[in-house]
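Please see the structure below; I have some questions.
Some chains have been omitted; the remaining ones sit where they do in the full complex.
Which chain is which? They are A, B and C, in the order written, and residues in each are numbered from 1.
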Amino acid sequence: MKDINTMKATVLTAALPYIQKYYGKTVVVKYGGNAMVHPDLKKAVMSDIILLSLVGINVVLIHGGGPEISGMLKRLDIPSHFVNGLRYTDEETAEVVQMVLAGKTNKDLVGLIGQLGGKAVGLCGIDGCMIQAKKMEGDYGYVGEITKVDTTPIINAINSGYIPVVATVGTDCQGHIYNINADTAAAKIAGALHAENIITLTDIRGLMRDLEDEDSLISTVHVSEVQELVSEGIISGGMIPKVKSCESAVRAGVKKAVMIDGRIEHSILIEMFSDEGIGTMFLPD
Amino acid sequence: MKDINTMKATVLTAALPYIQKYYGKTVVVKYGGNAMVHPDLKKAVMSDIILLSLVGINVVLIHGGGPEISGMLKRLDIPSHFVNGLRYTDEETAEVVQMVLAGKTNKDLVGLIGQLGGKAVGLCGIDGCMIQAKKMEGDYGYVGEITKVDTTPIINAINSGYIPVVATVGTDCQGHIYNINADTAAAKIAGALHAENIITLTDIRGLMRDLEDEDSLISTVHVSEVQELVSEGIISGGMIPKVKSCESAVRAGVKKAVMIDGRIEHSILIEMFSDEGIGTMFLPD
Amino acid sequence: MKDINTMKATVLTAALPYIQKYYGKTVVVKYGGNAMVHPDLKKAVMSDIILLSLVGINVVLIHGGGPEISGMLKRLDIPSHFVNGLRYTDEETAEVVQMVLAGKTNKDLVGLIGQLGGKAVGLCGIDGCMIQAKKMEGDYGYVGEITKVDTTPIINAINSGYIPVVATVGTDCQGHIYNINADTAAAKIAGALHAENIITLTDIRGLMRDLEDEDSLISTVHVSEVQELVSEGIISGGMIPKVKSCESAVRAGVKKAVMIDGRIEHSILIEMFSDEGIGTMFLPD
């Protein structure tokens, strides 16, 4: 008993310098993948978020909603077709994206934070015309490209003591809804908030030179090295947009962008409260 | 030309005393029925809301979402059955209610306000554990009865210069979602906000002694008279809960509760900016 | 009845975009001429001012007091003589100017606003050394030229929710009082307040190419065109100082300076709440 308490105290004490480091700073968490699907991981992420918020860090939780959207489209018999890997988004699809992201995924997360004793409000890009978008070049329907981010509703939530949970629905403020890539949106918002840190939860260990070999994890990448890593094929496929978002966040002034393994419970705390961190971090040159 | 301008100025000037009367006061608008379905009426209501907000009135827009919920339940092949006139709400239904109300109806209204040049944020009862509920007595599944209202997120929105748009989804802050009657919720919120006025948009002219005869409209009802009007059968059927909500808002301290005809364009402005008003108003004794 | 209400609502709704445009902006109204003499027009102007204030516009009312000053000088047997069209102002005359402007005209306007349900405070250039002046070049006695404007008392009044009503008495803060041209003072104050708009009430329709022909009204003048219009004789006589004031306000950063016909009831509302406006507006190049 005594030993356990001592151990607990030791751990808490060891967290002190990390808490001091991030105190009063803004940290954006881009939430997705397995961590969003598996209930225990989901709970662990939300509890990490609450903890960060209580120790004086302004956490902003940003999420997409992949599987839930696909599921709903399927149930509604709305056919999906993909153009260059992007879901072509007609008006009906955009409506479902908005409804599921802002009404289901978002409010579920807000509810879960409430259930764990935290205080959150759910926002989407339509609220206060927060995420302004236009059609992405090419023929993808209402797939949007962000033109402007107005972070006022996020900052109001923080200042009122609430954790803002943001669904990345875009709008042109003229009645059209846009399907926005959540990684890109998170990077833009992090930049607009002058965040200290953006943490992206993924389903891999991080960038690896050899996917079969966990020891080949690349811990640190300076943004100027990204292009080469793409050329070498180390960054490829679905990783490209994620890495590009990290890169753009750092170029927009965020001090550090980290991709961590959302499949590990409490990976956010581990990342933030230890020196070594986990996953791959992207830094300015 | 000159005459039109003079007329315009006369009308604006005539609005002055009404604006003065409500300046800095809170007015809750319970929005539903035809006014919510017909696009032109919808636009007119939102433009009224923005106008009220600009002339210094703290408007709070509260809505349910009847037909959209039913439509979605049908599309998803979720059977509805009714118990004593209330939709039995199992967990799956409650999820759909949340998704449609908070993700579709709510954000559509927020978007429409934005499109018309206003600034709104969409909230539901889950945000900041705002509308707390428990199961209603009887066997209705997750049909909820409000236990507590925490208006902080609404007040934060007002103070930050946004029009709060509220979807009446309830929660027990323990992970359960409740289907809440929107009229009842609006009345409770109006009471908790110490609102000056609650305006309920309906699909009738108001309370009428003879439904066939528009001249039989009852303009004013004191809350102590409600019971008798029910006994007399003048208030009956679907009107009962609406009138009860008005009554309970007034009993909770709201100065005036008005039921107006949402089918008339700009009925909110007409009600607020004229002496005679329209529809039926419920007053304290 | 129904039609009138609909019409009213339509007018109010039509005002919405104009209210949005000026919301939170500062508008200076220079008040004088017939609109100041005729009781009904006076009341209409004050009610316009209150309305603008209630819809979130920071209105500042600035007035001179021509006829009342002349009347009082006459009653007190103080002879007036004019030098180059300017009233030579000896110390005794300056005292009367101060007394009438700050004590009679100003407080009468404040009282009228109060009577109509608005809240105003009356200020003159002596309050807080607001309008600082020195003797104008030439031999005009205490006719003053503004050296500095300190808008603090005006801004305090606005921030406390009062409409500032300003009598354009000047002072050197050393015990001397100056007779200041009200148009010039209004332009200077509008500039110092970074006003969006200055509206000058006059006794003509606006600038006209042909005074006999109302259709010859010039709607828009860019400030660089003023000199030419003077050369052409289109701006002449008493119009010159009024136009020069408009020009100087625009050159000092005010977005728009408008001369409107104060003889038309509610001309301020008509000007501000319609696209075409009335009268002549002066714009930056």
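Observations
Convention: a contact is a pair of C-beta atoms (placed from the backbone, for glycine too) under 8 Å apart; a residue touches a chain by one contact, two chains touch by 3 or more.
Quick caveat: nothing in here was measured; it's all calculated off a predicted structure.
Because every chain is the same sequence, the assembly can be counted simply: 3 are drawn, and the full complex in the file has 6 copies.
Simple rule for what comes next: only the chains that are shown with their structure count from here on.
Note: centroid distance chain A to chain C, computed from Cα atoms, is 55 Å.
Chain centres here are Cα means. That of chain A falls 35 Å from that of chain B. Between the CA-based centres of chain B and chain C the separation comes to 44 Å, rounded to the whole angstrom. Of all residues in chain C, none touches two or more other chains.
Chain A meets chain B in the complex at residues 75-76, 95, 98-104, 106-107, 110-112, 114-115, 119-124, 126-129, 152-153, 156-157, 160, 162, 169, 171, 173-175, 177. Across the complex, chain C meets chain B through its residues 2, 5-17, 19-20, 23, 44, 47-48, 50-51, 54-56, 116-118, 264-266, 269-270, 273-274, 278.
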